[in-house]
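Every protein chain but one is kept in place in this view of the complex.
Now for chain A:
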Amino acid sequence: MADLLPPEVITDILSRLPVHSLIRFRCTCKSWRSLIDSTHFILLHLRTSLSSHSHSTLVLRRDSELYQVNLGTLDRAIELNHPLMCYSNSIKVLGSCNGLLCLCNVAEDIALWNPNIRKHRLLPYLPAERRERDTTLFAARVYGFGYDSFSEDYKLVRISYFVDLHSRTFYSHVKLYSLRVDSWKSLPNMPYGLCCARTMGVFVGGALHWVVTRKLEPDQPDLIVAFDLRLESFSEVPLPETGNVNGNFEMDVSLLGGCLCMVEHRGSTRIDVWVMEEYGSVDSWCKLFSLTEHHNLRSLKSVKPLAYSGDGDRVLMEHDHKKLCWYSLKDKVVSEAKIPGMPHLIEATVYVGTLVPPTLLIKSDGGAKQKHGDDKGRRRRDDFLSQGFKLTL
């Protein structure tokens, strides 16, 4: 006859479930609720979700609305009720990390939001910087959102980019928000010029990445800059040899399968997609595929790879910030990805469904302030471990 199931087996089973099942199963009994709410379980579930790719979702933005689509099936677009006021204008997705989305509206209200558990947090307002001289113009503002595993802190970077067209110079104000201190601070200017105003920072290898240039000159090549979230400093990412001698090929960055992805626009007739398979190793750059006019893309303006298909044979891409399409690595053809009920003019972000809340998680080995919480946690854990569960299917 069936005996009791050990607690580690229950934990293992639950850690593989999607978030909406876990939220419901919180009500099964007190032990399960305290397990699912515990920091240990939230982090275990996060690790499981990140490594299995099973909880990957696509978030599509159309104007001020957000929709969620399962990445595996691409079948139904479900509208998400995000927490920001739109003022009849669009909202922006600034980044996604560990199941948290960072959103901002036209009034530059910024929120951290977990669409799965529907908890959000508004960030303190950061006013726009004033231009330093009358001859300078505000050109662009980009953000980047990521996680600093060293200090266990979520950070948001804001780069406000100003140009002086007369002297062909630029400067970028850099500000950093840390969830741990819940405030913004100023950092030294970024010594590069932003190339693309629409691409938010790509978070990989503990750093945020943007495409920049060293000088505002026509022959200056694009390069990828990395802002390390722990060191809070900029460095350049070594690029592969792509034969870009004149510096006139535009570049874009993206995240594909957990790796830094570089998209190089070689004129108007070809787009090369490269992937850095091992972050930081220049030899690990590999050209994944090329798109040419033969691929029936009406214009090769911009392509943003998003994710691999479940079997790894195809790459889902956002095309011209408007449509989704699949590229088959085997057959080398492009096909449109139509999502029922989803009109055109969409931008896509990939995120993983997790239980991570937009607040700091208290670990059980925390400081003096958290000791009381620690005792409660230990008692709850012991209660849970003293029980067991029988399995009857």
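Things worth noting here:
Throughout what follows, a residue touches a chain if its C-beta (ideal position, glycine included) is under 8 Å from a C-beta of that chain, and two chains touch if they have at least 3 such contacts; residues count from 1.
Note that contacts and distances are computed from a predicted model.
The unshown chain of the complex is recorded in UniProt as "SKP1-like protein 11", chosen from "Glycine cleavage system H protein", "SKP1-like protein 11", "Cell division cycle associated 4" or "Hemoglobin subunit beta". Within the complete assembly, A:I13 is the residue of A:I13, A:M85 or A:C286 that touches the hidden chain. Residues of chain A that touch the chain left out of view are 2-3, 5-6, 8-10, 12-13, 16-18, 20-21, 23-31, 33, 117-118, 389-393.
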